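And now, subunit A:
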Amino acid sequence: MIRFEGVHKWFKKLHVLNDIHLHVKQNETVVVCGPSGSGKSTLIRTINRLEPIDKGSLFVDGYDLTDRAFDINKLRAEIGFVFQQFNLYPHLTALKNITLAPIKVRGMARQDAEDLAMSLLERVGLAEKRNAYPSQLSGGQQQRVAIARGLAMKPKIMLFDEPTSALDPEMIGEVLAVMRHLAHTGMTLVVVTHEMGFAREVADRVVFMDHGAILEEATPDEFFLNPQHDRAKQFLKQILTPMHCEM
Partner candidate 1 sequence: MKRVVCMLVCMLALMLVAGTVCLADTFDSAKKRGTLVCGVKDSTPPFGYVDEKSRQIVGYDVDFCAAIAKKLGTKLELKAVTSAARMPQLMEGNIDIIAATMTKNAERAKQIDFSHSYFLTGQKFLVKKGTVKNLKDLDGKKIGTAKGSTSEQNAKKALPNATILSFDDYPQAFLALQQGKVAAVTTDETILAGMLAKAPNKAQFEIPDIQISDEPYGLGMRKGDKKFVDFVNATIIEMEKSGDAKNIYDKWFGPKSDLPMPRTFKIVADK
Partner candidate 2 sequence: MLKYEFDWSVVTSGQYYDWIVSGLHLTIQLSAVSIVLAFLLGLMIAVMRMSSVKPVKWFAHGYLEFFRNTPLLVQIFFWYFGSYKILPHAVNEWLNSVNFEFAAAVIALTIYTSAFIAEDIRSGVLSIPKEQMEASRSGGFSYLRSMQYIILPQAVRITIPPLIGQFLNLTKNSSLAMTIGVAELTYQARQVEAYTFKGFEAFTAATLVYVALSIIITAIVTLYSKKVLHRAG
């Protein structure tokens, strides 16, 4: 579904992605973790070309992302992206946030789109907030609407870029619950997160990054019980210490 082959990226002189090789199969849930500045956000943003790559090749759903000729919007419609800061459209209600792309990009009938949006809002537990504007919702609620917005396009892949990092602790649970549910439905997920509990429970594989490179790629059990790399060990020690659990 997603295949990185020798991918490099630079921000000016900074080498943010260094020879990335990674293969995410259909229906797989992959969690990417690592200290801040390790390049994990950049990695996930290359998958829908929010960040173009400089070297190597990257295939997503059969498309070659280094090929400038293909219609990126078509691919993006197949990929849901959930941001750390939610990025809901502040001028639209929760319902309209969800129906906009299905109607305008997919050409779905308004009624169908609204029915779909309502079922998604029910799924994330926010049916009664359909007419609320983003500014009237809590962070956790906004993020759940954002997930519903991504799902409304019936995507093949969902990407999560630190979806809980901007949330108050008491709201993290509600968002993770929605994501957990998603993983169980068999959608292809790539999740950048520090929520190791979530990784352990739902990930098929865990990828550990530092300084732009993938240092370790393993099943959750292997990774958490027997990390190979020194820096992975150090990272786990820090993040699993209760003092740092909210990083």
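Please note the rule applied: contacts are C-beta pairs under 8 Å (C-beta built on N, C-alpha and C of every residue); 3 or more make two chains touch, one makes a residue touch a chain; residues count from 1.
How these were chosen: all candidates are chains of the complex that A comes from, given by their letters.
Keep in mind that this is a model prediction, so the values were computed, not measured.
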| item | value |
| --- | --- |
| Candidate touching subunit A in this complex, from 1 or 2 | 2 |
| Subunit A - residues contacting candidate 2, complex | 48, 50, 73-74, 76-77, 79-81, 83, 85, 87-91, 100-101, 104-105, 133-136, 149-150, 153 |
